[in-house]
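A single protein chain has been removed from this complex, and every other one stays in its place.
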Amino acid sequence: MSGPQYRLPAHVPMGGRIDRETPLAFTFNGETFTGYAGDTLASALLAYGAFPLARGFKYHRPRGIWSAGAEEPNALVQLETGARTQPNLRATQIELYGGLAAASVNAWPSVDFDLMRINDWLSPIFPAGFYYKTFMGGGFGAGRWWKLFEPFIRRAAGFGKAPSVPDPDRYERMNAHCDVLVVGGGPAGLSAALAAANRGSRVILADEQAEPGGDLLAGDRAIDDAPAMDWVAAALEKLGSAPEVTVLGRTTVAGLYDDNFATAVESVGDRFGPGAPAHLPRLRLWRIRARQIVLATGAHERPYAFPNNDTPGVMLGNAVRHYAGRYAVVPGKRALLGTNNDSAYRTARMLADAGVPVTLADARETPPAALAKEAESAGATVEAGFAISAVLGDRRVRGAKISRILPDGETSGAPRVVEADLVGVSGGWNPALHLASHRGAKPVWREAQACFVPGDLSALGVWAAGAATGAETLADCLEQGYAAGRDAARAAGRTKRTRKPVLKADDSAAQAPIQPLWAVTSRRPGGRKGKAFVDLQNDVTVKDVALAARENYRSVEHLKRYTTLGMGTDQGKTANVIGLALMGMESGRAPETVGTTTFRPPYTPVPFGALAGRDRGALFDPARETPMFDWHAANGAVFEDVGQWKRPYAYRRAGESLEDAIDREVRAVRDGVGAMDASTLGKIDLKGPDVATLLNRVYTNDWSKLKFGRARYGLMCHEDGMIFDDGVTARLGDGHYVLTTTTGNAATVLNWLEMWLQTEWPELQVFATSVTEAYATATVAGPEARALLSRLDSDIDWSDEAFPHMAAVTGTIVGVPARVFRVSFSGEASWEINVPAHYGLSLWQALIDGGATPYGTEAMHVLRAEKGFIIVGQETDGTVTPFDVGMGWAVSKRKDFIGKRSYSRPDTARPDRKHLVGLLPLDRKIVLPEGGQIVADSEQKPPVTMLGHVTSSYRSPSLNGGFALALLKNGRNRMGDTVHILKLDGGADPARVVEPVFYDKDGGRLRG
Amino acid sequence: MQRYSIFSLARNALTGHRNWPQAWRSPAPKPEYDVVIVGGGGHGLATAYYLAAEHGISNVAVLEKGWIGGGNTGRNTTIIRSNYLWDESAAIYEKSLQLYEGLSRELNFNIMLSQRGVLNLAHNEHDLKEMSRRVRAIRGNGVDSEILSPAEIEKLVPAINISRDLRYPILGASLQRRGGVARHDAVAWGFARGADDRGVDIVQNCEVTGITRQGGRVTGVETTLGPVKAGKVGVVVAGHASVLAEMAGLRLPIDSHPLQAMVSEPIKPVLDCVVMSNAVHVYVSQSDKGELVIGAGIDSFNSYAQRGSWHVIEGQMGALVELFPIFSRLRLMRSWGGIVDTCPDASPILSKTPVDGLYFNCGWGTGGFKATPGSGWAFAHTIARDEPHPINAAFSLDRFTTGALIDEHGAAAVAH
Amino acid sequence: MAETLALAHPLALPPERQGPDSDAVTLSAMPPLVLLDLRCRDKAALDAFLKKPLGLASPPVAQAVSNARGTLFRLGPDWWQLRCNDRKTADRLLKAGAAGPVGVTDISDSCLAIGVAGPRAREVLAKAATLDLHPDAFPAGTAARTLFGRVTVIVSRLDKGEPPTFDVTISRSNARFLWRWLADAAREYGYTTVPYSGGA
Partner (left out) sequence: MLLIHCPYCGPRDETEFGYGGEADIARPLEPEALSDAEWADYVFMRTNTRGRFKEQWVHSHGCGRWFTMVRNTVTHERGETGVFGGVEPEADG
């Protein structure tokens, strides 16, 4: 690459936003280039000429830089390598930093020589949607061809590459509130922010560029007879000194949501590249709740289409102006501009001033005389009634043709060749109404300007100003911005009156209306050669739109989906309106009747990392720790996740397998004494005179007669009659109960009780307070439990007489108050000791020191299964009633309760529902698979008749072999039958159906 | 109908593709049809197609208030699978998957079925137990499903974080290899073209505003294009089922919720199967275009607005990046919302109603796309014969009275 | 065996100083709380109940009032929490509560409090809080139960100091998570942590 020959020399008074004192070296596709601070990657590359730096998505034709901003369809690059690599970035939005390394995407072997270009030559058989019409099957059977071709299509698709290692960067999230959020820091946005700030509003101004100014950054505008950028600087200074104003630079408002919630992405460390200071986040996601929003988002210039309009060197006209004015780059020696509206005259003037010969083809027969004269006196040639009809060259513009243009887009007469290596095209302006669309504004077609403008949203507190509403003059932008800022502040309750500043803009008096022009390409048979692109990123041509119309994909959504128009990473910012208009022409409709597409968030793509924020790794979700957690962690606990809780699954000793550990823990409880951390069980203190009434309504059994100091087990159901929780409730005093829930349902049950108490039974005097976290709970179980407890310094009498099974006692243990419940989930004599949570760790240590073996959840599961006790969520799945699990004894017939009525429905009353049973494998050495499906006939071929499934299955050291619980259709009437449990790899294990209580059937041990 | 093939493409290339016929006509509605299908989504178009193709009933109109395929058909994440727990579900979803497997050929329209496998992750002991039960039940029903170890998962999906240090580590997964994705628009268009070819009138921009009845029997519909008489009316309008039910004086056990989905920018292939996680709440696949297609759960509240809330997106993207740390620097390109009709038991309603000649097909919740052909096939049968086919008999409206629910919630907090 | 069980505080962790300006944010673990949960349908009854033992009247919802005996947080129309400065007041109220129209429950060990101070304290909390923490919207005396990202907290500003000092109450099982979360959020500014080091 020869030097930056397209950078204007320093003496040309342009390029005000670059710092020529700070050169920055960078690489592109491995070659070294030099730009300046203030450059974008695009401007720095264009200084070397408009060479191909990308390839088209489908045809792999060479592509250059097309725009100077967020609307860029072509210049996607892979930025950096390794862990910080980033695919698909727009070169037009990358701020240059020293050492930057970027590369082309989607070209193989290189962007200069891309083998996939073959698609371009084969393109006659690849019209839009060709893939719907082939690979259907044919001789190879259903879908075989597609199976063959799909991998090729996948490899060919996609642009850049994902990193192959995790992201080392940090992403922050910040919540913010304001009276007025102003989106866009151009003349309208700055004006709006000033107006709102003057009224004392809390203002956030978000601007996506490296510096605010918007269109004024081009440097060719004046306000009050001084450079407009002076006004920008003064405005920023004023805003900077207002205490309640936050100016967020390099911040793109990505989406608007209900109640004026806005999301915005701020580039913090990102713009420094990999060398960013370590403490800075790469990006910060702002979550802004604004009372009022001013949209000063500007407008995107659109082109019109013509053959080979994708050749590098063809650009949007206003982009040419910005590269010259802002960065002192004109990527050509001779320029052709095509336009149908006034705005290109500024570009012409800029190029002429830079000493670049320029021809301006204005499709209008009579351009505004003053503008034309001005341009011509600066040295430009104006060709009225002409439009660009072709571009010559392949990898680079080598010339162009212009033709006399008729109102329907057809040309007349022979084209004229224009010598040019830079082509700028101006087809009109599309107000950036994306954010208004997010809030539900229907775009309104404005015929006079041939564009969609946002519908009114002021009732929702959203105001639009400036070019975003179609304003064409700087004076209008300033005026509208101020009015919107003032109205928004007033609507936000800032009623202080202020004086409106009087500003003089440099707008020319001469203005002529746009003459709509969408494509210069004959629709007549045998028409113009060469592809004329509508959507440059997805390679959708004018012909593709015609094909969609012909095949009746005429709704705008069908058009988009069939041709992929507007579905690229630019989301059709320059393409959508042209596509719509062309579809209208094809189907004889005005653009507004074809429809508009709803723009969806985000406005520009947002990195996933910024959305995830710091909710990663250890901070992804809280890991809730019980008071005894540190002991478990230090003593070999293998944890399992139960909801957010970390619970010890088992405690593994050195040299022990997990299974051995579980066996040892089970034996310890059966033969000695074990201790389990049960702190995660939900505990709800219920107080008030009506607690028993509440319990009667929410539990299936009767609570009227529960005495002081006694506890009872209950099943809780939904109105459909299905079990959703169970637990023990103890009565501690007059109108004072404590209810326990399963670990997973602690919050759900409390909410359930509150919902009924508040919304349905407000007459009940019951206060429910969660005390789950107030107490640490240790279960002490086993034949030696009493002995251990009796050795503790306590005022509690542990004897069976004083403290029988299902009793509840309060007292003191080693100097701290305790609530102790004698309940058993293991089948052994067992006490649940609750002490204030801060003392749980110390209590636990005392129990261990006293000889208890710690046991985890899995040993607990084995112990309870031997007793046939259910676990909600394991023996039940939302389809199981108390009768199904053989707990009809816990269902009162004398009272109503939630769910009761459902038991008399025909299906729920069936006697042959699935019942909880026990299973003993005939071969006691095996453990039946949990989840195993039960069949009567093990020889049946699928689909087989499944009778139920194994809900719990373990090896029991107490029973010397495998045993299981199961839900089995009509199970209670199958006792003694042999059934078969299917194995995953074929075959089945036979098992005998037995009662679901395997151990200590009369319960003597737990009462002992 | 002009058949589509590589040869017809080549032939049309010679004439610059100027001679392709319309894929379907846009007729004005006739005054009367044998059957009117309300709703031109995939399910409605499939119903019309199978009415004509399987039951010889072609005097049928599909009335669509917007553009065909514009509701949930065009908004879903295109996942296809049949790995359901209960026998009734397995039967209808497996029927659907089998129809999908021959659909491109049957419709002469490439719906781009890509059976790249659907992986459901397990993150805790409870997940593992549920997975074991589910896989065994699925296999019992003759549907393919297998259990993968973490090492096997990593081999299949190298981009996934299999580390035990994850907050919710991946402990295992079930895989249905025949599951995958298809091109959602193509399913609607293929059925539309096929139905149109068999004489079905597809009427777009025609909103049904009333259901006319006489003596307990349906007689037709009122529309924005005037009244249309019909012997039978089948309603297949996804999120709007309750609105149509009200027109016929019915109440449904349905709530409509927003469901959001999103895509990344297109990147080179990095994920070769569909990955779903209920526990951390996200699912993702990569489309043929290279976009990562991402979804999660519904928004909590009832809504007919096709938009959801932001925090749902943050939640699922957090989950995605947790599972796939290398995706962190990829970018969200577009997000959108649909309206899903959820049933209390997370199973659909495909049923006759108390009104003679009026049929409802709704309640597919977040997972209707995968059922499209099967649903249309069974619904066509139900309408044509005025009785359900055995594969949809259990999905009747009266199950909510008898209690014979088909509760697929158990292990599917996220059902797709 | 010891005479009484020993107290363990989850935030007895190693102290840290990090980042560009370690004075920008200070996180402090407060000593164990004496905390009562108070429920009552009738504010007047609650005021009458508290008048003698506490000498405080209920503030509006989402505010707190303090005196030498404690701080009364109004969490909802029928819900208060009282952070007592001594055990005696709590015991007296617990005893009185057994009879009256006020449900009194001792939930002392269920929560811990973390102080967040320093010039960047508000920004750190704004990363978690969707509430507006601007002094106009969150003046001294504000005490709101709210969601901090994934955990429920009570965030309050009990004194008029500038820059504001915040007090965050968090459930015990989530305390370390929130502690680490806040420290991580403060990393870009710099922070100092003052963990619990014994005493009440």
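Observations, loosely collected:
Going in written order, the chains are labelled A, B and C, and every chain counts its residues from 1.
Here, contacts are C-beta pairs under 8 Å (C-beta built on N, C-alpha and C of every residue); 3 or more make two chains touch, one makes a residue touch a chain.
Predicted model, so just to flag it, every value in this text is computed and none were measured.
The undisplayed chain touches these shown chains across the complete complex, A, B, C. The omitted chain makes contact with just one of the residues A:19, A:259 or A:849: A:259.
Screening C:6, C:61 or C:140 for touch with the missing chain picks out C:61.
By the touch rule set out above, subunit B reaches the unshown chain at residues 240, 242-243, 246, 251-256, 300-305, 309-311, 344, 400-402.
Residues of subunit A in touch with the missing chain: 257-259, 261, 289, 440, 719-720, 751, 754-755, 758-760, 762, 896, 900-902, 904-906.
Along subunit C, the points of touch with the absent chain fall at residues 41, 43, 60-62, 74-79, 130-131, 144-147, 152.
The rule we apply is simple: only the chains that are shown with their structure count from here on.
Each chain gets a centre from the mean of its Cα atoms; for subunit A and subunit B, those two points are 22 Å apart. The geometric centre of subunit B is 49 Å away from that of subunit C, both derived from CA atoms.
The geometric centre of subunit A is 33 Å away from that of subunit C, both derived from CA atoms.
Residue positions of subunit B touching 2 or more other chains: none. Looking at subunit A, one finds that residues 173, 287, 615, 618, 621, 623 touch two or more other chains.
Put simply, subunit A touches subunit C in their complex at residues 170, 172-177, 202, 279-281, 287, 289, 614-615, 618-619, 621-627, 630, 645, 685, 687-688, 733-734, 736, 767, 769-775, 792-793, 813-816, 835-843, 846, 849.
Within the complex formed with subunit A, the subunit B residues making contact are 4-6, 8-10, 12-13, 16-18, 20-26, 66-67, 70, 74, 87, 90-91, 101-102, 104-105, 108-110, 112-114, 123-126, 129-137, 139-142, 147, 159, 161, 165-168, 183, 185-186, 189-190, 204, 264-270, 286, 288-290, 307, 309-310, 313-314, 317-318, 320-322, 325-336, 344, 399, 401-405, 407, 409-411. The touching residues of subunit A, counted against subunit B in their complex, run 84-88, 124-125, 127, 130-138, 142-143, 146, 150, 153-155, 157-167, 169, 173, 255, 257-258, 261, 263, 287, 525, 543, 547, 550-555, 557-558, 561-562, 564, 569, 571, 600-602, 605-609, 611-613, 615-618, 620-621, 623, 640-642, 649, 720-721, 873-874, 877-879, 902, 905-908, 929-933, 935, 941-944, 946, 949, 982, 984.
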